[in-house]
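Structure in structure tokens, see below.
A single protein chain has been omitted; all remaining protein chains appear in their positions.
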Amino acid sequence: MHHLGRRSSDAIPEVRIGYIGGGSQGWAHTLINDLAQCTDIAGTVALYDVDYEAARKNAELGTQVTDRADADGDWTFDAVRDLSAALSGADIVICSIQDPPAETFVHDIDLPKQYGIHQPVADTVGPGGILRSMRAIPQYREIAATIREQCPDAWVLNYTNPMTVCTRTLYEEFPEIKAIGLCHEVFQTQELFAELAATHLDGVDAVDPDEVHVTVKGINHFTWVDEARWRGRDLYRFLDAELAARTPLADFDPGSMADASYWTNNYRVAFDLYDRFGCFPAAGDRHLVEFVPWYLELDDPDELHRWGIRLTPSEARLPADGPTPTERYLSGAETFELTESGEEAVDIIRALLGLEPLETHLNYPNRGQVANLPDGAVVETNALLTGDAVTPLTAGSLPRSLRSLVLAHVHNQETLVEAGFDGDLDRAFRVFLSDPLVTLEREAAESLFSELVEREREF
Amino acid sequence: MHHLGRRSSDAIPEVRIGYIGGGSQGWAHTLINDLAQCTDIAGTVALYDVDYEAARKNAELGTQVTDRADADGDWTFDAVRDLSAALSGADIVICSIQDPPAETFVHDIDLPKQYGIHQPVADTVGPGGILRSMRAIPQYREIAATIREQCPDAWVLNYTNPMTVCTRTLYEEFPEIKAIGLCHEVFQTQELFAELAATHLDGVDAVDPDEVHVTVKGINHFTWVDEARWRGRDLYRFLDAELAARTPLADFDPGSMADASYWTNNYRVAFDLYDRFGCFPAAGDRHLVEFVPWYLELDDPDELHRWGIRLTPSEARLPADGPTPTERYLSGAETFELTESGEEAVDIIRALLGLEPLETHLNYPNRGQVANLPDGAVVETNALLTGDAVTPLTAGSLPRSLRSLVLAHVHNQETLVEAGFDGDLDRAFRVFLSDPLVTLEREAAESLFSELVEREREF
Amino acid sequence: MHHLGRRSSDAIPEVRIGYIGGGSQGWAHTLINDLAQCTDIAGTVALYDVDYEAARKNAELGTQVTDRADADGDWTFDAVRDLSAALSGADIVICSIQDPPAETFVHDIDLPKQYGIHQPVADTVGPGGILRSMRAIPQYREIAATIREQCPDAWVLNYTNPMTVCTRTLYEEFPEIKAIGLCHEVFQTQELFAELAATHLDGVDAVDPDEVHVTVKGINHFTWVDEARWRGRDLYRFLDAELAARTPLADFDPGSMADASYWTNNYRVAFDLYDRFGCFPAAGDRHLVEFVPWYLELDDPDELHRWGIRLTPSEARLPADGPTPTERYLSGAETFELTESGEEAVDIIRALLGLEPLETHLNYPNRGQVANLPDGAVVETNALLTGDAVTPLTAGSLPRSLRSLVLAHVHNQETLVEAGFDGDLDRAFRVFLSDPLVTLEREAAESLFSELVEREREF
Partner (left out) sequence: MHHLGRRSSDAIPEVRIGYIGGGSQGWAHTLINDLAQCTDIAGTVALYDVDYEAARKNAELGTQVTDRADADGDWTFDAVRDLSAALSGADIVICSIQDPPAETFVHDIDLPKQYGIHQPVADTVGPGGILRSMRAIPQYREIAATIREQCPDAWVLNYTNPMTVCTRTLYEEFPEIKAIGLCHEVFQTQELFAELAATHLDGVDAVDPDEVHVTVKGINHFTWVDEARWRGRDLYRFLDAELAARTPLADFDPGSMADASYWTNNYRVAFDLYDRFGCFPAAGDRHLVEFVPWYLELDDPDELHRWGIRLTPSEARLPADGPTPTERYLSGAETFELTESGEEAVDIIRALLGLEPLETHLNYPNRGQVANLPDGAVVETNALLTGDAVTPLTAGSLPRSLRSLVLAHVHNQETLVEAGFDGDLDRAFRVFLSDPLVTLEREAAESLFSELVEREREF
């Protein structure tokens, strides 16, 4: 027996966090917010970013916030000028980086569009995901090599996409690394089941999504749920009634999503896939449509609205003009309010330090958690996090028909990583050709791929 | 050591052949032709057909031909009125049946066409293949059950499509059956390599395709070759030059195939798939295009001509009016000439009787011949045929990316057989939904499937 | 994210526990003790035993204890006369049964001894384990069938040996059963590592074994540990020093264990196996020696003492004469003291009711938790227990050389279950022949097996 209760530690552990991508305008603020309210650990955050100035301003913001009266945490924020310095002696490494959107996302999305290939997200699979993978592999090799040298025992929390390829690259370069890949998509699915619980369970008005347990298995952005429970009660059985109630699924009007948020999700694609496979996909519809051949053959991009989602144009990826959020906080133009962020990074760090065990879904090399996916491939399932340990929970096998579909992407991702390590563009192109979104004939596919690679080379 | 040479038998073996579908106007004539010239075995052929009259006329023809002076074989042909009588005491069972084309093929092809789904063959996968499978499963269960009862030790040669599903059904119903599934498609690939040999090998003018050895692995009509040799010389290495010479592959004019034979094959799709996967597909292009999502999204059916093939309209499946070939032979309107048919059924029978060993490709439950396809699924590989024994030859593994693609069809076929045994239309519909040719949305797919099943029920 | 913290329930759950083997003189008392102190659940315990009188007296004892002032729990104890009544409507089923020792254990141990086969425990493998399995399979089929009928949704906690075979039988008979097999052996290993922590970690005087986390993988009584941690600190690395310190391992004097407890364990065999395989076995030495061919070839039984263990003679399995413990408690001859039992059954029940999550090791059908053991075989690993859910934790693969050894027993156990369901004594005898303790020649083995089966039949 092993107790899973919260441990009251004698002393507050001191940790050193190395943050790669620390100049960010979103995730960095959440971390500052959460650490400011975390009192059972303390320490230092070293912010590193290719844009040193942005990291420096976030460090300044972190210091300001921590010094405030309403902040109980005891943290120091430093900006550093190189990767090694950021990772030197780190206990925890956070990776959350993004390529310059103007130079990458725009091409990842806009060039394929000229060939009739529409991608709502373009960060995992499809032409955009493949190009992004090819860019990420050398970056992540360097990160893994630096970790091996500076902090081989650190826990690495990766938030960067393409999640599977980045995490796989870390392990390929440094097999002893202790890395996990984290993504929010499954939380949406917990929310859906929380709603189903409130609707269908007698005498239950509202359910905290964090209390909903879902069994997850698959790969990031294409992972699947075949069990959902709340307080020991089965919620999964309500899906069929819900499917019936939402049918016909694709009944939004073309054009109706024109002003919707790019992140709007109505679970319509998810229910359609549930109907096909008997398993519920745990990712937003905008991700799901990129993994299968059935939704993105669009004559007019607005047709996608029928499923309650819209394409995200490349312009939407560009930062707004004017001062950044950090700059606005620092200048006082905006007030940095401490909130309950809902982000679990600090809880994960606390679990790994042995303070409070946690079960969550994450991306990790397969060692049995999905019994019929290949060993070593990075899969997304639940795991138990305890003191210095991440242990995936078994999720069983994917249903046969679904397995072929997922396996095709696993093989593509594994091949991309191999191609990236070998610098083999031909193999990468073969992956490109077998992506479900690439329905072009060979010559057109070759021309698109070459153009994408060409643009790439410019950076 | 086990000698593989021809054995001169002391006595001519007497065999009893039960032929299901014995009223046919093609295959039956070939068998009559080949037996008439086969002198080292002798015996009886019991012809059974749902159309008894057709079987009876073929028996009459068989008797006439055997009695001719130029026929050396010693065979008796009888038409029988029921399946059990045909199989009673059989040493060899031949299955080569076809549903009434007017009532089936027409719907299999024409209904999907109304939904924009074009199928050149419609006998294996796609809407037509799935419906045909659903019809075949109960028929083949009955055949297997009758074999178990009447001739459990007989060798069963199946020529009927859908090959994989029919053969798999035989084994599912009667696991001890000794059945093999036979198809001609790979012969074309041997012909292609024979041409390559003549073109590329110095001092070689012509090569007998039967002398070309190809290593085959996959499933019927979607099987793959990764080795080709002639007299110990590698022919596979010539593919790249040939690919380059034929590029661009899809350069036939739309419309240019309007008068071509429905069976025309220019290997253009085959080379395109070779280019994608590094493995050469051993089936005609008209079959290949049905297994992948890349060729049949046609606005105008003539676009398919670009690949050097054409759609086979349902009318082409209907028998011509007027007297049948058998009737014309019997009436003397046409002369039945003894030819070298090239068909290998009689050679296979001779091999199984221990007369002369044979290596050929065939369809058989997997027990390692394709190492990374599921055990028990019916796969197509080479096998060695000796006295009362069929032993598949190991073909190794399919390349990873190809494996996912083949596996998806294997899973579909396995699921169809399960659905057929359980009478579960919902599971069959799920297979329908995941077929690469079915790119319809759920509602449309459901409506097409229902219509197809409805028509089915009428028969 | 899914919180693992303790849930304060609004109401105290009412549960019904069906206890098969409820007349026991050990385990039943522990349960009475633990429930008497459990205040966050309440309910009824239905005690069933083939010896009804014993169950009735335990019910009387349970009622007495619960009514005492120092007992806070709210429980009702009833003895019932048949299995169906015990299980009717149960939420929890506990199985802890034992064959009449006089009629079984004696023969299981004494007959093989006449053939030179010594077994310290004889409850899992070896001649005794095999015979016990053959007796258990029909009993457990009946239990599973009754559960299917009376309480299909109940959680079943099995404590009976042979653990693997009993648990496997439950699933074979009723695949939807929710059963887990529980055994204490791994706790000893936690104790060993707790000692190592106290010895080797600076500034640590004593460590609670319950706080030691060990990663478990294998089969019951032959399971293995390859990670041990306490508060995030690696303890496994201390094994090598400990091995060196204890070498030579087999250095106890023959005869020196003559008066030792039968359960004495000095981990000498465990360290010897650790030395061979690099993995530490998590079971007492008396169990371990029965699984491998290296320790029990004894000319004189006292030779076994060299390893710090002794054989348990069959007499030791017989109950003492005179009043039973229950009778002594009821008569007042002995006082039933409430203690901290260390037994985890009540914690498991509380976890399954959703009150407090628990991680423990248990026996469960493999679905990936040990990646290189067969799917569906019952394996022993860690699992997470939450509201109405048991989720095995992935333990990775066994090292290659160890895997063959474990696999041989897995195959034997699977074959025994099949033989038991088919009533096939020949297959059971083949298992007998391939057991590592059966080094007899065929004729002798056959004669021993027949004698054992013969005795069996008498009961």
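Order of writing sets the labels: A, B and C. Residues in every chain begin at 1.
Note that in this section a contact is a pair of C-beta atoms (placed from the backbone, for glycine too) under 8 Å apart; a residue touches a chain by one contact, two chains touch by 3 or more.
All values reported here derive from a predicted model rather than from experimental measurement.
Trainee: Specify the shown partners of the omitted chain in the complete complex.
Mentor: Displayed chains contacted by the hidden chain, ordered by label: B, C.
Trainee: One chain is left out of this view; which of C:Ala85, C:Ala250 or C:Leu338 touches it in the full complex?
Mentor: Of these options, the touching residue for the absent chain is C:Ala250.
Trainee: Taking the full complex into account, find the residue in C:Pro293, C:Pro323, C:Gly342 or C:Gly423 that is in contact with the omitted chain.
Mentor: Within the whole complex, the residue contacting the unshown chain is C:Pro293.
Trainee: Applying the definition given at the start, please give the residues of chain B touching the unseen chain.
Mentor: 1-7, 187, 210-213, 215, 227, 229, 231-234, 344, 347, 352-354, 356-360, 367-371, 375, 382, 384, 386-389, 391-397
Trainee: List the chain C residues touching the unshown chain?
Mentor: Chain C touches the missing chain through residues 248-250, 272, 275-278, 293-294, 297, 400-401, 403-405, 407-408, 411-412, 414-415, 430-431, 433-434, 436, 439, 441-443.
In this text, only the chains that are shown with their structure count from here on.
Trainee: Using the definition of touching given at the top, classify the network of chains in this structure as line, ring, star, complete or other.
Mentor: Chain contacts: open path, no cycle.
Trainee: With chain centres set to the mean of the C-alpha atoms, which chain is at the far end from chain C?
Mentor: B
Trainee: Measuring centre to centre with CA averages, how many angstrom lie between chain B and chain C?
Mentor: Centre separation, chain B to chain C: 57 Å.
Trainee: Between chain A and chain B, what is the separation of their C-alpha centroids in Å?
Mentor: The computed centroid separation for chain A versus chain B comes out at 47 Å.
Trainee: If you average the Cα atoms of chain A and of chain C to get two centres, how far apart are those centres in Å?
Mentor: Measuring from centre to centre gives 42 Å for this pair.
Trainee: Tell me, which residues of chain B touch at least two other chains?
Mentor: In chain B, no residue touches two or more other chains.
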